[in-house]
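For this view, one protein chain was removed and the others were kept in their places.
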Amino acid sequence: MSEIKKSTRTSFAEAIVEVGNEYKDVVTVAADSASRYGDFVKKFPERCFNVGIAEQTMIGVAAGLALCGKIPVVTSYANFLAFRAIEQVRVDIATAGLDVKMVGTDTGFSSAWLGFTHLALEDVAAVRSIPNIVIIDPADATEAYLATKAMFEYKGPVYMRLRGRKDEPVLFGKDYVFEIGKGNVLREGKDVLIISSGSAVYESLIAWEILRQKGISAAVVNMATIRPLDEALLLEITSSVQSVVTVEHHNVTGGLGSAVAELLAEKRPDVKLLRMGVKDTFGTAGSEEMLKAYFGLDGNAIAERIKSFLKNDYKSEVN
Amino acid sequence: MAKIATREAYGEALAELGEEMKDIVVLDADLSKSTKTSVFAKKFPERFFNLGIAEQNLMGTAAGLATCGKIPFASTFAVFACGRAFEQIRNSICYPNLNVKIAATHAGITVGEDGATHQSIEDMALMRSLPNMTVISPVDAVETKKAVRAAAMLKGPVYLRLGRHPVETIFDDNYEFEVGKGVVLRDGKDVALIATGTMVGESLRAAEVLAKEGIDAMVVNIHTIKPIDEEAILKAAECGAVITAEEHSIIGGLGSAVAEVLIEKKPVLIKRIGIRDVFGMSGKPEELMKAYGITAEDIVNAAKSLLSID
Amino acid sequence: MNQNEEKIKAIRLVAERIRKDSLWMSTRAGTGHLGPALSIADILATLYVGVMKIDPKNPKWPDRDRLILSKGHGCLALYSILSQVGFFDRKYLGDFCTKCDTLLPGHPELKLPGVEANTGSLGHGIAIGMGMALAAKMDGKQYRVFVVTGDGELQEGSNWEAAMAAAHHKLDNLVVIVDRNRLQLGDLTENISKLEPLEEKWKSFGWRVKSINGHDIKELLSTLNDVPFSIGKPSAIIAHTVKGKGLKIAENKVEWHYKVLTKEQYEDLKEELALEELQDE
Partner (left out) sequence: MLKKEELVYLQEMAKKIRCHIIEMTAVAGSGHPGGSLSCTDILVALYFREMRIDPHNPVWEDRDRFVLSKGHAAPALYAVLAEKGYFPIEELKTLRKTGSMLQGHPDMKKTPGVDMTTGSLGQGLSAANGMAIAGKLDGKDYRVYVLLGDGELEEGQVWEAAMAAAHYKLDNLTAFVDHNGLQIDGPITDVMSPEIIEEKFKAFGWHVIDINGHDFEEIINAIEQAKKMKGKPTVIVANTVKGKGVPYMENEVDWHGKAPTQEQAQEALKALRG
């Protein structure tokens, strides 16, 4: 891991300008959220629309633009996009499979201080309940940049989770490859498989290091695409690694953990699974670091939980 | 046995409860005739509020009433309740843990001809993702009545999932209902059929077919999706093979809840029966159940294929 | 007869056919929203025959005018008019809610040629139409977007979000036609949540408004061909209509929002209304 820090929102803003150069049909629709598009707004003012604080209209307008051959990008706080406007996302965009890119920001703990209304911990669950939508949760700025570009190479609705304005560690270098629907093995290991996405990946890597020092060999997979889930990769790894832990900065219900549980329950009932995430409770206010610790989802806490998970009879585990 | 839609039972139950509990108020968004809150409205017009086609305001108003000690029942179709007003339910009702009951009708694909926009196959997933929410999906008219009463007594937000289409009445009045407690309807040892709502009837039928073929199936009614009865599920899993059945997406509802419990506590063979991550479409309820593979026959086939793997 | 009168006569015939088709489709299927389809028959007939620039042989023609039926439950009328102007063969009308995965479901979907948006959930149409109107402005295209909404539908806040935004973006290529039949599923709109003064509401949101008789083809034609009423402003037309128009037992009756004729009733009315045989030969 390098010392460089950058926010996923910054690299999204950079990538979207390049995408704008490349694809003339890309337009942005904002709901009082235009700043997230960075220089795109300055560079292509005629391709930017702001509908005000009206997220439902933002989605509807994007659908109309898509129906006229545009490739709209919408963005807002994940909560207002995936909660306030969820029915519009479902009916206007998903039922028709429209080519609209939806970017929810400030997910996980990154809206920290704003309190629970802005803490998006159920957005993946909400979007995943709706058919047709690809869901991407990039681990760092590099991946956010690549994913932003990749979603325009894909035709159809995409929901991407970004975080706040705060800079965060850059995990991946120039050689990193992102492909929709493919998990990336970041660390090989044989004792336990850690699957995570988004900001939880960084913490999982810290946990990996702590575990390594204790002589535990963990594999770490970055599952940036939560749907479609990279089933082939998981089935391959779990044919030899029998203990699996999912880590997400999201509610344990409905998100990555559930997706993995659904797969393994049906295909690998011999595997033991521990789902780590926010345990079916609402968020609270605090800095991102504080909240990670508060919910037991920072590197230390993850390592501790995995140690006891491996030690104990997993049947008595209550995550 | 007589077929009665669970929404009919809901309307009657509300009208009865209204007599006993003066704090109950009922809100609707222009669908009172369909959701059957009209029965209550006729009896207690001063405690009934139609807010027009405005579901977000429906939930917000219910929240406000709850802060003043009322027990609001807010009704509309499941798609609008859980979809259009999702954020309002999250922020104005669940987070403050207000005593609001959301009784949504027309859930599932058996809504029929209205088609995809009106067929709610994600509602349980959405409601289950919200902390503080209790999610109940009753089987028939009898269970619905008991569930409505239980919801009124329970303090905190409750989501009641009701259907449009008449369904067979399975239980009699002696049936005992308790929020959060699964009910074993048929004992068995080879495979456990864990079902909710309309799929309980299909599962019982499937169990009969399986019995004829020498397969002893257990049938468990999980009417409360959240909090889920882990004990009942773990007990059912002793069969060694589990099938979940729901008229809902296999993502996020009963199937996911059971998978989550079992993979962590007692891994066994599982097969989830439900809508396989696609939208609904127009058609007659029975045709649709067939088209989406959620009939007794599908359960039978799933059971057989699970057991042959064994 | 001058040209205009001829056109009006032709439109009237098309509107009559919409009504007959709606009765035919819904009776056969035993389901459907009849009342709200009958109230918009004249509006849709006028738009498709006398106003809109379309090419049914090329349903995706980029320069076409668009129509979004925001009150998607009125789709019986839409299906009829789309088949009448040639988007698809009339024989498919028999598929309305009679077979699984039909192209003609209970609410309109894009898979049917001529349908411009998936609707059925109220309060979505104006925002989608607004997106289309924005696209036209961007691309320097001349097409217009017509959105037909119900009146009760205007209780949804999403309409007012979109109305505010359309005015802000000066979308004079966007036209909303409100089917003001004064009834919604449960009751009179004014008993459920008062909409009046409706004209004032649109005006206060920055739209130009006209109120007309939604069954008077002549008035419909002249008003619809007169949009935009003002350069730089979106136009709203409040079309006063009768729910169930043309079917005496259904007119102004709230229960006919979602009710259809029985086959017996249909046979009884067949002669009087010159309806088609229910069964295909």
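As written, the chains take the letters A, B and C, and residue 1 is the first residue of each chain.
Basically, a contact is a pair of C-beta atoms (placed from the backbone, for glycine too) under 8 Å apart; a residue touches a chain by one contact, two chains touch by 3 or more.
Bear in mind that the values here come from a model prediction, so they are computed numbers and not experimental data.
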Which displayed chains the hidden chain touches across the whole complex: A, B, C
Options B:Thr6, B:Thr37, B:Ser75 or B:Ser92, residue touching the unrepresented chain: B:Ser92
Contacting the left-out chain in the complete assembly, out of C:Lys20, C:Lys141, C:Lys201 or C:Lys218: C:Lys201
Residue among B:Gly60, B:Gly83 or B:Pro157 that touches the chain left out of view: B:Gly60
Chain C residues that touch the omitted chain in the full complex: 123, 155-162, 164-165, 167-168, 192-195, 197, 200-201, 203-206
Chain A residues that touch the omitted chain in the full complex: 30, 32-35, 50-54, 56-57, 79-80, 84, 113-118, 284-287, 290-291, 294
Where the unshown chain meets chain B, residue by residue: 25, 46-47, 49, 51-52, 54, 56-57, 59-70, 72, 87-88, 91-92, 95-97
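We take it that only the chains that are shown with their structure count from here on.
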Central chain of the complex, centres being mean CA coordinates: B
Interchain centroid distance [CA atoms averaged], chain A/chain B, Å: 30
Distance from chain C to chain A - Cα centre to Cα centre, in angstrom: 41
Between chain C and chain B, distance of the C-alpha-averaged centres to the nearest whole Å: 35
Interface hub residues of chain A, defined as touching at least two other chains: 87, 91, 95
Touching two or more other chains - residue numbers and ranges from chain C: 109, 118-121, 123, 157
Residue ranges of chain C touching chain A (in the complex, touch as defined): 62, 109-110, 116-121, 123-124, 126-136, 138-139, 145, 157-158, 161-162, 164-165, 168-169
In the complex with chain C, residue positions of chain B that touch it: 28, 30-34, 38, 50-57, 79-80, 83-84, 112-118, 281-284, 287-288, 291
Of all residues in chain A, those that touch chain B in their complex: 79-80, 83-84, 86-87, 90-91, 94-95, 116-117, 122, 125-126, 128-132, 251-254, 257-259, 261-262, 264-266, 269-275, 280-282, 314-315, 317, 319
